[in-house]
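To start, the structure itself, in structure tokens.
Here the complex is missing one protein chain, while the rest keep their positions.
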Amino acid sequence: MLAKIYVTLKKGVLDPQGKAVQYSLESLGYNEVKDIRLGKYMEVRLDDVHGDKAEARIKEMCEKLLANPVIEDYRFEITSEDM
Amino acid sequence: MLAKIYVTLKKGVLDPQGKAVQYSLESLGYNEVKDIRLGKYMEVRLDDVHGDKAEARIKEMCEKLLANPVIEDYRFEITSEDM
Amino acid sequence: MIKEPLITQEMIESHGLTEDEYNNIKQILGREPNYTELGIFSVMWSEHCSYKSSKIYLKKLPTKGKHIIQGPGENAGIVDIGDGLAIVFKMESHNHPSYIEPYQGAATGVGGILRDIFTMGARPLASLNSLRFGSFDHPRTRYLLNGVVAGIAGYGNCIGVPTIGGEAYFNKSYNGNILVNVFTLGVVKKNRIFKGVAYGPGNPVIYVGSKTGRDGIHGATMASEQFDESSQERRPTVQVGDPFTEKLLLEACLELMKEDYIVGIQDMGAAGLTCSSSEMASRSGTGIEIDLSKVPRREEGMTPYELMLSESQERMLIVAKEGFEKKVEEIFKKWDLDVSVIGRVTDDKMIRVREAGKIVVDIPAEALTEEAPIYTRPKERPQYLLKTQNFSIHNIPEPVDFNDILIKLLKSPNIASKHWIYRQYDHMVRTNTVLLPGSDAAIIRVKGTNKGIALTVDSNSRYCYLDPYKGGMASVVEASRNLVCSGAKPLAITDCLNFGNPEKPEIMWQFDQAVSGISEACKKLNTPVIGGNVSFYNETQGEAIYPTPTIAMAGIVYDINLRQTQWFKDNGDLVVLLGKSYEELGGSEYLATIHGIEEGIPPDINMDMEIAVQDTCLEAIQNGLIKSAHDCSEGGIAVALAESCFSGPKFNRGVKISIKEEKIRGDCLLFGESQSRIIVSLDKDKLDDLKKIAKKNNSPFSVIGEVGTDRLVIEGLIDCDIESLKQEWRGALEERL
Partner (left out) sequence: MKFGVIVFPGANCDHDCYHVIKHVFKQDVEFVWHKEERLAKYDCLVLPGGFSYGDYLRPGAIVKFSPIMKEVKRFAKSGGLVLGICNGFQVLLETDLLPGAMMTNSSLKFICSDVYLKLESDETPFTNQGRVGGVYKMPIAHFDGNYFADEATLQGLEDNRQIIFRYCSEDGDITDDANPNGALWNISAICNIERNVLGMMPHPERCCESILGNEDGRLIFDSIIKSILR
């Protein structure tokens, strides 16, 4: 199983990295970029867990470790596809 | 338009972060985790560009700035949906 | 079992081996090498590992001294500092990897030099870096500068070794080939020094640290090639650094070294397992047998070739005493590191590697080290010197507004404040830094003693381009002067000799000249060369960099309370010039920045005068006579004075100077870079004492002015507000980013 996890900054939390990237893109001439938000993307490969069980485990991991609830939101998809 | 960009480390490139997170998850009892790789996730909102043009621009941005082609791969999807 | 490819002519060439070298290999082995063996010879006989073009010249360098415990040949050199302690230091280049991937290239450079130090049992206490980038007009310069500085910071800050100084220069000759030289110093108890040896047949060979992946295979060979279009494709060989794992490795190794469990230890740097095992065996007159199935791996399906040549970072090879395997294991397990007994020391002087029971490598260890080829390559004085040495200052007009020129010089990225760089480095961690970056040298204290270690790194590559002999000398004497100005007695140097393609006679000539100049200066100053590094092939599409022999020098401050800084302290203090100014402009920053000319003959160096000036300065500091000391280098006396006015951490101090000399043009007087000059300031009461010391040492001596007001005034030439000079100087680098 492969879980794809997306961790993004909460709305309302300033994203200085995103701002910096946007600024760089603008100075390269990409004026069409209106906004950019940076987050984390994780690929977690799991053994021997499936379905709801896998879902529950990944949720736990996100809440305990992978995201910081003060500033971050997360979501994930579980697929059987390979990385 | 909204572009969702995924930047991941190239295969074979050491991922110290992934290694540390995996170690931590294991010590928390998540032994089902076989492998974890950390990457970046970006949401870029674009104005006034569409279709192939948008696609070409995003590709350029990735190659010039958003991904580091020496050690990273990238892929992206363009949607009209909101963030 | 993976089948190895057969050796073809093309393969031999792509491994950088000449026909003669290949025949030599066949003769040594008495047979054809297999693919893995070819790879091994290729890296071990590469310029980077074998020093084949430089060896005969390096022999000229003085390497011995009463205080020298270990000269070149080990992972790092060692100098006795008394109290049962010694300092261990070394410098390495990571130029090519940093050009390809600035962050990781620089980071892994730091990681590598740190391992060189703690592998000897020393705790790393301070790092320096010497950086050379192209001009700011070049599109990649900003990207490279940002990446390199972030990479050095990323690794050094994380592992907790302060980066306390360095240098950064910009010149178009580095447009296609930047230089990243990194230095680390550690302190060790004299009776707890460890070496890269493999004595005692039967002793276990133990692998510790990170797992092996396919990182940086052929990094060493890459460092021995010039860049061309296809270098881009070699990119995946760049390694990623893991400073966290290195921190664990550092602590685990130092913990291990408190015990008597091991015989020898060496880090796996360039050419990884191959280089460490063959060097350790060859130094000890033994052999090593390795079973590859025991090597911890990160990836599946790795071949013997890849395992032997991988340059995965954060790994060490240990030879333990028989029976102590478990003890060693315990320590590394405590620190969550991989540890595995992968082989044994043997008595037949062979490097023998087994994979799945089959012998895949069987090479005499010494063939890889001692018997590597040595070349006496042709040398020839370069043609360009005919033109550059023809330069005469009479062909350039003498400017009228010297104030404006001073400002332009202070804003030149080569002279401007480097705080944008060193602010990104943790330069205080370990609470030893008693003189922070921003003065001539940085100083760390040695806890438990009253002593300090002063460090500096210097090279004037423009001088080296215009006259490599003088340039080499100048780099050494400037380093020494910087130390002396901080109150330290210079002890020894390590170098990083960055040059172009040694197969070109002009480059070989530059190299020979520079090494001779360094050698001469080191002999006179009694600062032996205890280690170093040669980086050739710093070229892009046939264009070589300026010859850049970087000199890092360490000195000792016997009483840290008597250390000295470069800035003026009190109004009313006298300003004294030790040394003498001549009409010399060749190779100056003034000519380059203001007139766009990089020509002429660099300033002369009279070693007797140099020593007289340095001895005077040091003696005066040690006797508590002076309140500031600053050497004159790029930008001459005017820039040095300005820096003394505004570089203090608390306040500015103005100065009024009178140095009119009828025989010397104004621009030469202000901005000429005559050597052997130090500007000191002192209380009026102390003038006679200083005079006596100067006289005793035969040092030229002149009172040139007095500290006071908030302006820099050089009578008849310059009159500027200090605060505005400071703002220009402080902001100039950031402005360009």
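Order of writing sets the chain letters: A, B and C. Residues in each chain are counted from 1.
We adopt the following convention: a residue touches a chain if its C-beta (ideal position, glycine included) is under 8 Å from a C-beta of that chain, and two chains touch if they have at least 3 such contacts.
Since the model is a prediction, treat every value here as computed from it, not as a measurement.
Colleague: For the chain left off this view, which of C:159, C:217, C:292 or C:620 is in contact with it?
Modeller: Touching the chain that is not displayed is residue C:159.
Colleague: Among C:195, C:418 or C:445, which residue is in touch with the absent chain?
Modeller: Final answer for the missing-chain contact: C:445.
Colleague: With respect to the chain omitted from the figure, which of C:253, C:514, C:560 or C:679 is a touching residue?
Modeller: That would be C:560, which touches the missing chain.
Colleague: Touching the left-out chain: which of C:248, C:642 or C:690?
Modeller: C:248
Colleague: Extract the touching residues of chain C with respect to the undisplayed chain.
Modeller: These residues of chain C touch the chain that is not shown: 150, 153-154, 157-160, 242-245, 247-248, 335-336, 422-431, 433-434, 445, 447, 560-561.
Colleague: Could you please point out the chain B residues that touch the chain left off the display?
Modeller: Chain B touches the missing chain through residues 16-17, 20-21, 23-24, 27-28, 38.
Colleague: Taking the full complex into account, what residues of chain A touch the chain not shown?
Modeller: Chain A touches the chain not shown through residues 12-14, 16-17, 20, 64-66, 68, 70-71.
Just so we're on the same page, only the chains that are shown with their structure count from here on.
Colleague: Averaged over CA atoms, how far is the centre of chain A from the centre of chain C? Could you give it in whole Å?
Modeller: That pair's centroid distance is 41 Å.
Colleague: Using the average of all C-alpha atoms in each chain as its centre, how far is it in Å between chain A and chain B?
Modeller: 9
Colleague: What part of chain A is in contact with chain B in the complex they form?
Modeller: That would be residues 6-8, 18, 21, 24-25, 28, 30, 32-49, 57, 61, 64-66, 83 of chain A.
Colleague: So in the complex, the part of chain C that touches chain B is made up of which residues?
Modeller: Residues of chain C touching chain B: 100-101, 104, 210, 213-215, 235-236, 238-242, 244-245, 298-299, 312-313, 336.
Colleague: Hey, which residues of chain B end up touching chain C in the complex?
Modeller: Residues of chain B touching chain C: 10, 12-16, 19-20, 23, 68-71.
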